[in-house]
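Of the protein chains in this complex, one is absent; all others appear in place.
For reference, chains read A and B in written order, and residue numbers begin at 1 within each chain.
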Amino acid sequence: MTSVASIFTFLTKRRGGLLTVIGLIFVLTLFGVIVSDKFGTYSNAVNILEQSTPLAIVSLGQTLVIITGGIDLSIGSMVSLASVLLSGLTAGDPVMMYVAIVTILVLGGLVGIINAGASIYLRVHPLIVTLGTGAILQGITLLYTQTPIGKMPKGFDELAYGRVLGLPLGAVFTIVVFVVTAVFLRKVPLGRYIYATGDDAVGAQLMGLPRRKVLFVAYGFCGMMAAVASIFLVARLGAGQPYTGQNFTLTSITPVVVGGTLLSGGRGGVIGTLMGVYLVSLLNNLLNFLSLSTHYQLIVQGLIVIIAVSVYVENKRKV
Amino acid sequence: MTQSAQSQSQQSPVMDIVRNYGIHLVLAVLIVVTAILSPAFLTANNISNMLLQAAPLGIVVIGQVPVILVRGLDLSVASVMATAAVVATCFSGQDTDALPVFIVAISIGLATGLVNGLLITKRNVSPFLATLATMTLLQGMRFAYTQGAPSGNVPPIYRVLGSQTFFGVPYNLMILVVLAAFFSILLHKTTYGRRVYLTGGNPVMARLVGIHADRITIASYVISGGLAALAGLIYSGFVGIVDNWVGRGFELDSIVAAVMGGVALSGGRGSIVGGLFGAAILVVVFNAVLMIGLPIEFQIIIKGAVIIVAAAFYVRKTI
Partner (left out) sequence: MLTISKVSKSFPGVKALSDVHLEVKAGEIHALVGENGAGKSTLTRIIAGVHQPDEGTIEFDGEIVHWASPAAAKAAGIHVIYQEFVLFPNLTVAENIFLGHERRGFMNGIDHSRTRQDAADLLGRLGVKIDPDALVAELSVADQQMVEIAKALVHKVKLLILDEPTAVIAGHEVELLFGRLRALRDDGVAIIYISHRLEEIFELCDRVTVLKDGQFVATEQVEAMTNDSLVSLMVGRDMSELFPPKAPVGQTRPVVLSATDVSVKGRVHNANIELRAGEITALSGMVGAGRTELAMALFGGLPMSSGQIAIGGETFRKMTPSLAIEKGIGLLTEDRKGQGLAMLMDVATNISASDLNSVSKSGWLNHSAEQDIAKSEIENYRIACRGPQGAVLTMSGGNQQKVLVARWARTSKKVIIMDEPTRGVDVGAKAEIYRIMRELAAKGLAVLMISSEMPEVIGLADRVFVMREGVITGELGAGQIDEQRIIQLATQKRAS
């Protein structure tokens, strides 16, 4: 009983934002159910979960990077590159598929490590580094192909549409990786160092914490998650497309910010991000039901970011 | 006490020249090498073409410089450009509507800048996120308004300003020169300009010497928004046909140009002339890629590499 009470105080005191997000999810669901009788159906719920998988995975990587006090703007281009490489290299061959998957995972991790390395050793802010690597990756993608390319073996779309215990495969996978990451952040010392680095980078160095390792792990993980997200995207779309990841750069930041992770680093968590993803997906779905064009999703997206960052004001005392 | 500092800079006069005139050297070397590789490069036609292209970018850079000087970043410029271009086609397409087009477009630009500035100063939102949000918001509104496909014509006078020359000198270049002169004088010869530099040099100090740092910061974003709108109008005259993506990539290009030209992302240092040199390098590089016959995607890759290298170069210079 005491632990329930302490969890409640923890939520209300430290994660008030998270409660708000969960509350909003309830309100939106209720609203949707009232507006349309198709909204509250099992198939629509599954649909929302299916659609949210790639976003959730990309946002997970972004969360870790943002907790370190950085940002990864190359993530959209990384998703594009990984998706065209995946279907391009596979070209319908089931054996090549495994080669392609390993290739993009390694490449994603490598790009992340390069991002971290450039910001550590060249002492350039990650914002600029990843803006640069993002452009380079987009250029490489377009050099490789300008149109959708290759195809996946039969049955690959199971990843997108398959079910486990009646839930979409992707959604189950998402929940598993989020929980694993949450446990990592809480239970493994390196996870705590990610927070410490974002909280006070100079202090982390004075304490002798492995700052470089923290950055390599966070950015490497982020790059690799971009590759994983592209696998689910390709499973949905059937083939990789050179612009497929473009919107992920902004959309991956939105749920993180909405979930209460501070852009200045050191505070937040992945569960908040997952709730943020569900909120954004729910909202987009609702807009569809209100038969508003997808263009309005962009407006809503922009508004959500502005409102979220204004709510979680970073209480830096102005002298 | 200053001995060690002096001896450091005396160590390598060559490095000093590279540091102070590096940007000019790079431009010169670039022009010479391209001229050797491609005879068509230094023809009157191609030069005039480059200058025509340079003007819209140059105008955006003039706005981006004061923003970076106050430790900011404006990612909404491209979206403002596109919106202004769409506005240009929304009226009758006759010269009689040139003035209403101008007023509406510039107002949107100024308003976007105001929102950016207010979010950043009053709500403590990071410049990156604030301008990213307004960028998205504007993009969504544009798409919703045009239903994805803008139609209509640009008033002829904008076609003239955007694509015609006067005895070989493009009109849009003249506008650029006038604006560059005006804003250079504003930044270097007036107390307003000094306040901009002091605010960027040390925002806390600026406040404590009685400068209204918030107002100065807001003004920078308003200027940037207004100039981006103007650049959008001129660019719509240059390309003739307007789509929703006019000016795409200009946010990155204008930042790259400014950073290459020695405008420090840490604020307080750099000039409009420097930023314009950076823009000139970008335009020459883009043109050279075409002239030498490389795939056009190399433009993006080079851009990405250049911003990291340039940022790293100037970091070393300051510390």
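Simple rule for what comes next: contacts are C-beta pairs under 8 Å (C-beta built on N, C-alpha and C of every residue); 3 or more make two chains touch, one makes a residue touch a chain.
The shown structure was predicted, so the numbers you read here are calculated from the model rather than taken from an experiment.
For the options A:125, A:151 or A:267, the residue in contact with the chain missing from this view is A:267. One of A:18, A:177 or A:209 touches the chain omitted from the figure, and that residue is A:209.
In the full complex, chain B contacts the hidden chain through residues 1-2, 4-6, 8, 188-195, 197-198, 201-202, 204-212, 268-269, 318. Interface residues of chain A facing the missing partner chain: 14, 183, 186-189, 192-193, 195-196, 199-200, 203-210, 266-267, 319.
Rule of thumb we're sticking to: only the chains that are shown with their structure count from here on.
As a whole-number value, the distance joining the C-alpha centres of chain A and chain B reads 31 Å. Touching chain A in their complex are the following residues of chain B: 73, 119, 123-126, 128-130, 132-141, 143-144, 147-148, 204, 207-208, 252, 255, 259, 265, 295, 297-308, 311-312, 315-316, 319. By the touch criterion stated above, chain A contacts chain B in their complex at residues 71, 118, 122-125, 127-129, 131-140, 142-143, 250, 253, 257, 263-264, 293, 295-303, 305-306, 309-310, 313-314, 316, 318-319.
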